[in-house]
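All protein chains of the complex are present and in place, except for one that has been dropped.
This part shows chain A:
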Amino acid sequence: MRTLVHAGPPLAQGPRNPVPELLADDPLWLIIVKVVAIFALLVLLTLFMIWFERRVVARMQHRIGPNRVGPAGLLQSLADGLKLAFKEDIRPVLADRWVYFLAPVISTIPAFLAFSVIPLGPEVSIFGERTALQLADLPVGVLVVLACSSMGVYGVVLAGWSSGSPYPLLGSLRSAAQVISYEIAMGLSFVAVILYSGTLSTSGIVAAQADRWFAWLLPVSFVIYVIAMVGETNRAPFDLPEAESELVGGFHTEYSSLKFALFFLSEYINMVTVSALATTLFLGGWHAPWPLSAVGDGVLNTGWWPLLWFLGKTLLFLFVFVWLRGTLPRLRYDQFMRLGWKVLVPVSLLWILAVTTIRVLRNTQGITSQQILVIGGIVLAVLLLVVFLIPDRPAPREDEVPLAGSDYPLPPLDLQVPKAPPRRRSVPVARLPVAERAAVTAPANAGATRDDANPAKEDGDGTA
């Protein structure tokens, strides 16, 4: 069909994106430098994140958290990692030999790979070579991230399967079901962003947000993505695959030593990646936040400054992860799946339909924003009216337990809670054995006088 063929240059949305050309002439040494730098950045962020999480959760629970190893305990996670390396490497007798070894590798590689399409900053100069602060800019950048997160599931499933133990198997199944369920919501939340930026390339999406971040423009997509990214990374309150109270440790129960460390590493890198992706897609990527973006004609949007904004926004999301963990209890599994399939998916689909309709009508029919708002308001009002007029479904009658006259064991409903005894004077001195009377007498007297309304007398007794 001729109408479907879209020839000619891609529709320009906002400023032209110079990143692909900048990256195209990178020499090999520069690519290697970038690969090593991003690898190091991810490992360092993981070490930092473990420390950060423990410190913040500790503060939320009125504890101190790790503070012994290094300044403010910053080297704690490094010490833990080293300790893990020198722990015994166990392979259970029932484990499948090769798959058991491969699973941590399979889950680590995509975790590193997914981050390589994230734009960290605009054009910079590294050792005299002009380039963009990004490892790879693919026309299908967003798809790469989705593909990598799907590949990571294989590591989890195979780890649980190959352990030859029931808890890891159940944990891995749960994890897989959870990740694929929330990946739907996550993938659907991208659609509106792609619609507005007109490209799948991550740098193109950032460039399209030069004026306005998509979080303001597409708030529903943003909220759905944030919920889905927590579900996708199996973090609290969606950490059902590792529910300690139900499944011991989840899919990595049988893993020890560095193999366990690799799972840990990939989990934290995945958190960093989804946070970075949230920054890229919704918070304008490396663009400076509003008051700063106006400083000096946008000078803070050039050079190495954007790296700072990017890391700041990513850390903001990472803090949200910790915050959620410190605040919310874990969901039950059926509640969790209901939220994913019955709330996030239909809301995403309706939102996509609405956004697409509005955008296309505005572009082709010349309908203005005011008209759309008015029509949308009318539609909303009609919907609300309809919802209001639909009679409530009668609540299902639960079988009532008779309050009296049955042999069903019931606690007395008029139970009198005995009054708490006064804290002092609990035992009359006269009833104590003679030997203890002398010891009790002085404090008992002090306590007795404290009930008096005369503070002067109390003071006098205290000094006596």
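Basically, a contact is a pair of C-beta atoms (placed from the backbone, for glycine too) under 8 Å apart; a residue touches a chain by one contact, two chains touch by 3 or more; residues count from 1.
Just so it is clear, contacts and distances are computed from a predicted model.
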item	value
Protein name (UniProt record) of the chain left out of view, among "Phosphate transport system permease protein PstA", "ABC transporter ATP-binding protein", "NADH-quinone oxidoreductase subunit A" or "UbiH/UbiF/VisC/COQ6 family ubiquinone biosynthesis hydroxylase"	"NADH-quinone oxidoreductase subunit A"
Which of A:I109, A:L292, A:L307 or A:I372 contacts the chain that the document leaves out	A:I109
Residue of A:L120, A:L262 or A:L300 in touch with the missing chain, whole complex considered	A:L262
For chain A, the residues touching the chain missing from this view	3-4, 6, 11, 20, 23-24, 28, 31-32, 34-36, 38-39, 85-96, 99, 101, 104-105, 108-109, 111-113, 116, 135-138, 142-144, 160-167, 169-170, 173, 176-177, 180-181, 183-184, 187-188, 190-192, 194-195, 198-200, 248, 253-254, 257-259, 261-262, 333-334, 337-338, 341-342, 345-346, 349, 352-353, 356-357, 359-361, 363-365
